[in-house]
Every structure is written in C-alpha cells, then in structure tokens.
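The complex appears here minus one protein chain, its other protein chains still in place.
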Amino acid sequence: MPARHEPIFDRYSVWRLLKESIDGNRGWKQAWRKPEPKARYDVVIVGGGGHGLATAHYLASVHGITNVAVVEKGPIGLGNSGRNTTIVRSNYLLPSNIRFYEYSLRLWEGLERELNYNVMMSQRGQLSLFHSASERDAAVRRGNSMLIQGVDAVLLDREAVRAMLPFIAMDNPMFPILGGLLQPRGGTARHDAVVWGFARAANRRGVDILEHCEVTGIRCESGRVVGLETTRGFIGAGKVGIAVAGNTSQLAAMAGLRLPIETHLLQAFVSEAIKPLIGCVINFGAGHFYISQSDKGGLVFGGALDGYNSYSQHGNLPLVEHLMSAGVSMVPALSRLRVLRQWAGMMDMTMDGSPFICRTSIEGLYLNGGWCYGGFKATPGAGWCFAYTIAKNEPHPLNADLTIDRFFEGRMIDEAGVGPKPWAQ
Amino acid sequence: MLLIHCPYCGARAQDEFHYRGDANVERPAPHAGQKAFYDFVYARDNPRGWHVEWWHHYAGCRRWVKIERNTVTHEIRTVKGPTQDTR
Partner (left out) sequence: MSAHRRLQGGHIDRCKRLTFHFDGRRLFGHPGDTLASALLASGIRVVGRSFKYHRPRGIMTAGPDEPSALVELRVGSRTEPNTKMTEVELYEGLQARSQNRWPSLKFDLMAVSGLFGNMISCGFYYKTFMWPASFWERFYEPLIRHAAGLGRATCLPDPDHYEAVHAHCDVLIVGSGPAGLAAARVAGEAGARVILCERDFLPGGGLLLDPAQEIWRKEMITALERIPDVQILLRTNVFGYYDHNLLGGVEQVSDHVPEPRPHAVRQRYRTFRARHVVLATGASERLIAFRGNDRPGVMMAGAALTYVHRFGIAPGKRAVVFTNNDSAYATAFALAAAGLDGVVLADVRRESRLAAKLRAHDVDVRLGVEVNGFGTDAVTLEAQSGGRNTVRADLLCVSGGWNPNVDLASQSGAKLTWDAALATFIPGAPAQAERSVGAAHGISGIGEAARDGLAAGLVAAKISGFGGGCLDFPLPALDGSCASIEPLWEVKTSGKAFVDLQHDVTANDIRQAHREGFSHIEHAKRYTTHSMATDQGKLGGLLGAAILAEARGETLEKVGLPTFRPYTKPAAIGALAGGATGKRFQPVRRTALHAWHLHNGAVMKPTGPWLRPFYYSAAAETGWAAVLREARGVRQSVGICDVSTLGKIDLQGPDAATFLDRLYINSLSPVAVGKCRYGLMLREDGIAFDDGTISRLDRDHFLVTTTTANAEAVLEHMEFYAQTVWPELDVSLCSVTDQWAQIAVAGPRSGMTLANAVEGLDLSNAAFGFMSVGEGRVAAIPVRVFRISFSGELAYEIAVPSRHALTVWQTILTAGQEFGIVPYGLEAMDLMRIEKGHVAGSELNGQTTAADLGMDRMMKSTGDFIGRVLSARPALADPSRPRLVGIRPIESGMPLRCGAHLMSKLGSGTSLGWITSVTQSIVLGHWIGLAMLENGVAMNGNTVYAVSHLHDETIEVVVSSPNHVDPENVRGRS
C-alpha cells in the first residue's frame, strides 16, 4: 500500500508570485495530487466536475469527512464544467429555486477566500430583457419573488435599458425591447478556475482525486451500495454520490434506476477577443439568446438546445443559424465580429427543468443531477447541499424539494411552464 | 442539419421536423394507475447509442415518424411510419 501523501499546499498570493518569479517559476507544486486509489473510502463521489469536487470539498471542510475520493473517467473538469457560458445568477421565479440559487450565489461571493483561488467571480450584473407586455408581467412577478426572498432585483424601463446598452437594437418589429429585469449581483466566473480551485482545496484536506478512473458498475448488497467497479479496480465505499451531468442516466442505470431525464445537446460560442464592449450579462427573450464578454475579451454566447437526445458533444447548423440571426438582430455590432470557436455539452434535461439533489431508493446512493443548463451557477450551492445530504443522510431544507419523488407527488418545479418536454425546457 | 428520409416524402432536412422524444414508451390503459402513467410521461431509458424516437414532419406530410437514431453519432438507421414496427 503506497504511503499516504502529505497534503501539499501552496498558499497563493502576490508575494508568492513574486518569490516564484525570481526562481523562474520552478517552485510551484501540483494543484492536486495524482494518487493511487485506496481500497475503501467513506464516501466516493462519481464525477470530477465542479459539482463533484465542490461536494468533496464541503464534505471535508464542513462535515469533517476527509476519507473521500472523487473518481473521474477522464481528466477533471472537462465535461459541462468546462463547456458552459460561465453565468452566475439567482434570478428565479419559484421560491424553492430562488432560495437554493441565492445560497449558491452567496457562496460564490466568498469563494476566492474560501478556496484561496481567484475564480474571477465578476458581479457585473445580469439583465433579462423583455419584448412584450406579457413578458414584462412575468418579469415583474419574478422580480418581486426575488425581492420577497431578499434577493436583489431592479426593473429597468426601455430608456434605462437604452442608456445602459447603447449598442442593442431596441425596435425589432417582432421583438421590441420594452425593458429588463436586472440582477446587479449576477455576473460571470471563470469556469475552469472553479474546478481547479475546488480540486486544490479538496486535495488540501486529503481528498483523493482519481482521474482516468471510469466507473463500470455500482456494487450493491441487500439494497445498500458497497462500492464501485472501476477501470482502476474495485473501490469500496460507505456512501456513493453521483454527480455526472450528462451521463446521469447511464450511472443510475448501473444501480437499476430509471430517471426522469433525457440527455440533450447545448451549443455555446465565443468570438475573437475585442476590447470591452459588453459589461453585464444580457439575456434576450427573442429566440433565446444570451451573451456576455469574458475578461479575455471574447464574447461568449449561447441559446437553446439543439432539441433531440444526444451524447455527441457536437452541435449542428440549424441552431447556429438561428442563434446568429438572433444575435445580430439584437446586437447589430456582432455582425462584423467573428466567431472563433463553438463547443457543445451534454445536458441532463429533466421533466420540469429543475434538478435533483437527493437520496435514491438504494441505501447509501445519492444523486446530484438534472441540472439542465443551469448547473454552472449552482456549483458551490449544489456541492454544499449534496455534501450535507450525504453526510446527514437527509436533505437540507434548501434541497428538500429537489427529489425524484416530486414527479410522483405532482410537485413539479416548472419555472417556464413547459411541462414534461425536456427538449423544449 | 440531420437528413431524415421520411417514408412518405423522401430525404428532407431536419428543420422540416419537430422532435418528441422516446417512441418506446406507450400510453398505458386508462385505469393502469399513476405509476404506469409516471413511467409513460416521465421515466426514460435515455440510452447512449440507438434510440427510437418520434419526429413530426410538420413542414411536409404532417405524419409522426418513428426514427431509430444513434445518440452518439447521430446516424439514422431506420425511419418508419407511426404504426409500423421499427425493427
């Protein structure tokens, strides 16, 4: 049995940067170790994305459970954690969603200090524009829901939007801009940094991050999970938490569970880098189009799903055409800019558009999934709640509604009123 | 853009069709109970690989067609009419 590694930890600061630069940057240590699997852990989290790593971090830091492994079939953070549009916000309509995402947003606000890692959380505001009276009414209902829950929201009229975003088209014949609902505390964060920051922080507390370790089976004995079959051998586990966005149905099927989830494709795009043009995150109702500008200068934008079940991670042109049309129609300045790169992620789309953080019918097996395309902003909140649920074997009030049972009971959390059509959520 | 060989209209572009998910789930008998309807409306195999699914040729013959498509490669193997068996 290999000797247990001493947790290594480089504290980051400007002084440390200075010191290392004098040494030619040769003194930096690995941000996380690459250990061999142990025979057994108290908790094994399947999925080394932001959610899985955050869960491991909070299991260790909040609940003192440090005999934890995160198993990941590839390298960490290359699933949806590394394929999103980096938006962070809590501007939801339904109270249970507002409470959960607001808690997550508060965690975001302290994440740099919590992790000693600059995740570049940038609260430049998130503005959802409305194009009709009925969309305005829905925005007012939503904004008031937020304010009642103590979340920041500001209603902007048409002139205020024009003043804030002088470059947008106010008068499209079918999508005039009547105003917008602004969440000033919304914004973006650097997606990869969140993964690396949680990995480093979890590693520091002794969590083993096992990359290139694919789960091939979930071993249960008399209704209770006992461990995982993996490509790096059997790993015993007291408890197992699944956090494998996109592949949730596949993992659950290994334990005989059939979930109300379909896997769908979502594309995103980034333009060539330009000098600052767009300050806040903007979301247009027209054709479902959202855009922000990264610190590096690229305009990051996306829209709706391609609209059919897919695990392919590559998108097709109908959505591209529609999205570019919507983009140029709403932000004419985009027309002469160039799109640099396109990518796609696999979304766990649920039947009401809301996620799961819950126990399952198998003792010791817990589920975090179904994030549709809202998973990135949930990263710290989901990790925190999932860690709580695993540690206490019961949900925290923040995630008490996020169960699979809600569909048996008729307690759907359907923000958009779309119903059980995952491809249209 | 997928190319779908509609059994009634021939090869047509994907944007003539609307999608409606898993075609292997069947509406239960009226008195089958909530669990059976839960399975019909909500529970999905969500396979990684071949998937039988409904598409509606709304901009063509307006038939619902059953398509066997690979969810990893997007390859389409068969396209059948609404009451034809897939395999």
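A few notes on this one:
Residue numbering begins at 1 within each chain, and the chains themselves are lettered A and B in the order written.
Here, a residue touches a chain if its C-beta (ideal position, glycine included) is under 8 Å from a C-beta of that chain, and two chains touch if they have at least 3 such contacts.
Just so it is clear, the model here is predicted, and its values are computed rather than measured.
Counting contacts over the entire complex, the absent chain touches A, B. When the missing chain is restored to the complex, the residue among A:G49, A:G186 or A:P420 that touches it is A:P420. For chain B, the residues in touch with the chain missing from this view are 1-3, 18, 20, 23, 27, 30, 32-34, 37-38, 40-41, 54, 56, 58, 62-64, 73-74, 76, 82-83. Although one chain is not shown, part of chain A still touches it, namely residues 12-14, 16-18, 20-22, 24-26, 28-34, 74-75, 77-78, 82, 95, 109-110, 112-113, 116-124, 131-132, 134, 136-145, 147-150, 153-155, 166-167, 169, 172-176, 190, 192-193, 196-197, 211, 271-277, 286-287, 293, 295-297, 314, 316-317, 320-321, 324-329, 332-343, 351, 406, 408-412, 414, 416-420.
The working rule: only the chains that are shown with their structure count from here on.
In whole angstrom, the spacing between the mean C-alpha positions of chain A and chain B is 30.
Those residues of chain A that touch chain B in the shared complex are 247, 249-250, 253, 258-263, 307-312, 316-318, 351, 407-408, 420-423. By the touch criterion given at the top, residues 1-2, 14-15, 19-22, 34-35, 38-39, 41-46, 48, 51, 53, 69, 71-74 of chain B touch chain A in their complex.
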